[in-house]
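Dropping a structure here in structure tokens format, bear with me for questions.
In this view, the complex is presented without one of its protein chains, the others remaining in place.
Presenting subunit A:
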Amino acid sequence: MGRYILRRLLQMIPVFIGTTLIIFLMVYALPGDPVRALFGDKAPDAATLAALRHQYGLDLPLWHQYWNYLSGIFKGDLGTSYSQQPVASILGAAIPVTIRLALVAFVIEMVFGVLFGVISGLRRGKLADSVLLFVTLIVIAIPTFVIGYVFQVVFGNNLGWVTPTVNDSYNITQLILPGIVLGLVSLAYVSRLTRTSVVENVRADYMRTAVAKGLPRRRIVGVHLMRNSLIPVITFLGTDLGALMGGAIVTEGIFNIQGVGNVLYKAINQADGPLVVGTVTFLVIVYLVASLIVDLLYAVLDPRIRYA
């Protein structure tokens, strides 16, 4: 187990270097000169330009710039955005917001997704099952920005249950509606995945054994069925937590939430290279850690998985 974790951590190094390098090169290849852009319409003199280039290290060869960037990361320095703020402090303000939003969405999709999936799986072919399959299909088919705007108008503007946009991104109660919007598609996937898994396992031989042992039904379902059925679901949920942390660009935009997705959206629009690279680096790390945790969790849940 220890060796396995070590090997997984070592495997993360090339992935980390590869992704950051690609992003770094892509931002470098963007058209336009960011230093000139700082001056807007005015034409700066060559000496000022050169001084600024030197200040940002943009006069160095590309490999040197990348090296400076990588070594900065390990000192906790993600560079300085072109808006003169340290990238680390911009992300530092956005990450807690995104974590809150992601957790709200995660709890909603986990609790309701598994609940609906189990009910539906145990009543395969009945009305509740058909309704779930139909509704989840619709939810999966509708893009998030449509659901987001509809919910915003209906629950925010028309019914007035919540504020249409979030004015305090740290306030969890304001994040509930955006959380539902963010988690809805995953909720549909979790329901369907749970349902399929329950249907598959409910006819398994060990379920027959559990009945033959004279166990009460809640134990047969709650222990024997769940421990097996939830293995693929938990794997999905783990990966999805990583996706929720970074994939909230649309939702954060609709509800004006000052999270990581928002930061990334603005940075791309403003061609703010250091900020884009810094944010993406953060997201890469989140994904890597999430997938490592999922793999480890998988082995805990299913003892047949061996670390070879």
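Heads up, the rule we're going with is that contacts are C-beta pairs under 8 Å (C-beta built on N, C-alpha and C of every residue); 3 or more make two chains touch, one makes a residue touch a chain; residues count from 1.
Just so it is clear, contacts and distances are computed from a predicted model.
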{"item": "Name of the absent chain as recorded in UniProt (options \"Methionine ABC transporter ATP-binding protein\", \"FAD-dependent oxidoreductase\", \"2Fe-2S ferredoxin\" or \"Carbon-monoxide dehydrogenase large subunit\")", "value": "\"Methionine ABC transporter ATP-binding protein\""}
{"item": "Listed residues A:Leu78, A:Leu132, A:Ala210 or A:Val260, member touching the removed chain", "value": "A:Ala210"}
{"item": "Subunit A, residues in touch with the chain not shown (by the definition above)", "value": "204-206, 208-216, 219, 223-224, 227-228, 231, 301-304"}
